[in-house]
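Take this structure, written in structure tokens, and hold onto it; I'll ask about it next.
In this view, the complex is presented without one of its protein chains, the others remaining in place.
Note that the chains are named A and B in the order they appear, and that numbering of residues resets to 1 at the start of each chain.
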Amino acid sequence: MSFVLVQVIVGGLLLGAVYALFSSGLTLVWGMMNVVNFAHGDFVMLGMYVAFVVYTVLGGGPLIGAPLAMLVLATLGVIVYFALIRDIMKGPMLAQILGTFGLALLLRYSVFWYFGSNFNTLPSNLVGGTIDLFGIRIEASRLLAGVVALVVTLALHLLLTRTALGSKMLAVSEDSTAAQLMGIRPDTMQAIAWAIAAGATGIAGALIATFYYIVPTVGETLGIVAFVTVSLGGFGSVPGALVAGLLIGVIESLSGYLISAVYKDVVVYAMFLGFLWFRPQGLMGKM
Amino acid sequence: MRRAIWLSVALALVIAYPLLFSTPFQQRLGALVLLYAIAASAWNIVGGYAGQVSVGHVVFFGCGAYAAMAVYHHLQLSPLVGIPVGIVVAVGIAAVIGVPTLRLSGHYFSMATIAVAELARLIVINIEFLGAAVGLSGPPVPRNVFDVSFISALPYYYLFLIILIITLGITWWMTESRMGFYLRAIRDSERAARSLGAPASRTKLYAFMLSAGFTSVAGALYAMMFGFVDPESGLGILLSVKMLIMAALGGAGLLFGPLVGAAILVPLEEISNNWLGGKGAGLTFVLYGAIIVLIARFQPGGLLELVYRLVAKFRKAPEEVAAQGDKRAP
Partner (left out) sequence: MKFKHMLGLLSAAAMSLALTSGALAQQTVKIGAIFPFSGNAASAGNHAKAAIEVAMDIINNDHPELGDFPLAKGAGLPGLGGAKVEVVFADNQGSPATGQNQALRLITEEKVVALTGAYQSGVTLTVSQITEKYGIPLVNGESVAAGLTERGFKWFFRTTPVASDFARDYYDFLTDMKAAGAKVDSVALVHDNTEYGTSVANTITAAFKAKGMANIIDVAYPANATDIQSQVLQLKEKKPDVVIMITYTSDAILFAKTMQAQDYKPPMLLADDAGYSDPSFLKAAGNISVGAFNRSSWSVGKPGSPTAIIAKMYKDKSGDEMDDTAGRQMTGFLVLMEAINRAGSTDPAKIQAALKATDLKPDQLVLGYKGVKFDEKGQNILASGFIIQLQDGQNYVAVWPKATAEKPPVMPYKGW
């Protein structure tokens, strides 16, 4: 009994790490620019398709897929920033929702049009099968995603807190005009932030593709999870997203096992709402 | 005066539409535009005027839709009886969730409302009384006119039109009242509004409840027209987003913004689906998405705002017109 419980918790942590991984990009742009990206789930989906193409064309695994997805998505991020975000950022929040929701449909159904509606997967042995650790079974692909989640979170956190680039980016997000007076170009900084955020999302997609199914509409499912993770963690807080992701993963896994799977999301949303009541700024967010 | 003339001309056109465009599909399209305009206008009360971007309005829509179907399903009553039931439930829910969530600002409020909507859907999907995952359907064959199940869209069209006029009338009355003044002040700066003595929390809550009530009516009308509601169609998050984008597209916070948004988006959606949907390549949504992106990018304040701007330019009297305005482009 308790043995199974450990497996449930381990599974929850691994799931949570994945949630954290694909939420880190969202929290970055949300926190820094106050932009809600409704197309975030579809960025993850694009990362998954990059990994899928890498596998079908080159036969390569995530070692090639993830960096390539990062590059492709980072490029896309910069394009999206200059073509759309830069302008809608100045508008009301509604225009942001409108613009990014339209973008989500555009991306989702362009992929749909090109790749079709079939479900695809990568072979389950692409990342070395399953590890048996004293009877606790861990899929190598999920473990890899979990480890990368930690690395990406740490890297983003260090980038924001310890580097000159990070300070400049934060300066822009705090007060764009003041930053400009100090000779920082907000446009460049924000484009870089989008590149980093989209790139991280690309990595996430490429890794999730190794154990999840790949279909154009997958972003819908993942997008909402990312939203909840980011708001629970606090907008803009990269470590917050990690903690929130892990928390949601474990709660989902435990409630799915102990109560009933059909109520596990009910538990998560109820907890999230209750939490907002006590701490409206999220786990690690600033007010 | 001029405004009154324009309004009457527009109203006459709207009344004449189903007679001028009289094929069943065109009439139904007209009815759908009005239906979504009711929902989006209701959303506009809290989302546009008060600036509280709710992404959970589908909860109230679902209240109405489920109430209309449930009174028929369980009590064999006319679905019309569901309208007041739905309003009461929706306003009650709005009061309960409004108190905690309206304290939240900006994105947190939006996120909390998304969570509420998802929570509602996930709970209803397990409630046998509400048909669980199967959903509830209306009378398969209409027993009498009170079952609001017609073969022609014409009765729906005029029913929806009357309700839309009531919705817009009350919204207009609200904006002209003290409450509207408070709401605009809150939208511009809640802190400033509070410091000037506006009862921000109470005003927002009233707006939320009013908005919920009208959204619920839209839901009930939807269920009557389509004769069915299930968790996905009555409580799916996409519908919340739809209300929001219609309002935003036309012009949030403008009286006729949601109507203009619906008049553009609903035909766009239906006609592009007629045209491209059968090809099975998802091109409908590529087109739809692209158009939304372009509008957000080039006209973030909504299309009606653009019209007002053009009209103002034309008349060279900007201040007067930009604030309020006519219904459609001349």
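The rule is short, and it goes like this: contacts are C-beta pairs under 8 Å (C-beta built on N, C-alpha and C of every residue); 3 or more make two chains touch, one makes a residue touch a chain.
Every value quoted in this text rests on a predicted model; they were computed, and no experiment measured them.
Across the entire complex, the residue among A:Phe211, A:Phe235 or A:Phe272 in touch with the chain not shown is A:Phe211. Touch with the chain omitted from the figure is made, among A:Trp30, A:Tyr49, A:Tyr81 or A:Tyr109, by A:Tyr109. Of the candidate positions A:Arg137, A:Arg162 or A:Arg185, contact with the hidden chain is made by A:Arg137. Considering the whole complex, the residue from B:Ser105, B:Ser152, B:Ser177 or B:Ser195 that touches the absent chain is B:Ser152. By the touch definition given at the top, chain B reaches the unshown chain through residues 23-25, 28, 32, 122, 125-126, 132-135, 137, 140-142, 144-145, 149, 151-152, 222, 226-228, 230, 232-233, 270, 273-274, 277-282, 284-285.
Touching residues on chain A toward the chain that is not drawn are 4, 7-8, 11, 15, 109, 112, 116-121, 124, 130, 132, 137, 139, 211-213, 215-217, 220-222, 225, 249, 252-254, 256-257, 260-262, 264-265.
Just so it is clear, only the chains that are shown with their structure count from here on.
Our note on geometry: chain A versus chain B, Cα centroid distance of 31 Å, whole angstroms. Those residues of chain A whose C-beta lies close enough to touch chain B in the complex are 30, 34, 36, 38, 83-84, 87-88, 90-99, 101-110, 112-113, 117, 216, 224, 227-228, 231, 235, 262-263, 265-266, 269-270, 272-273, 276-277, 280-282. Contact residues of chain B toward chain A in the complex are 47, 53, 55, 100-101, 103-108, 110-112, 114-116, 118-119, 122-123, 125-126, 237, 241, 244-245, 247-249, 252, 281-286, 288-298, 300-301.
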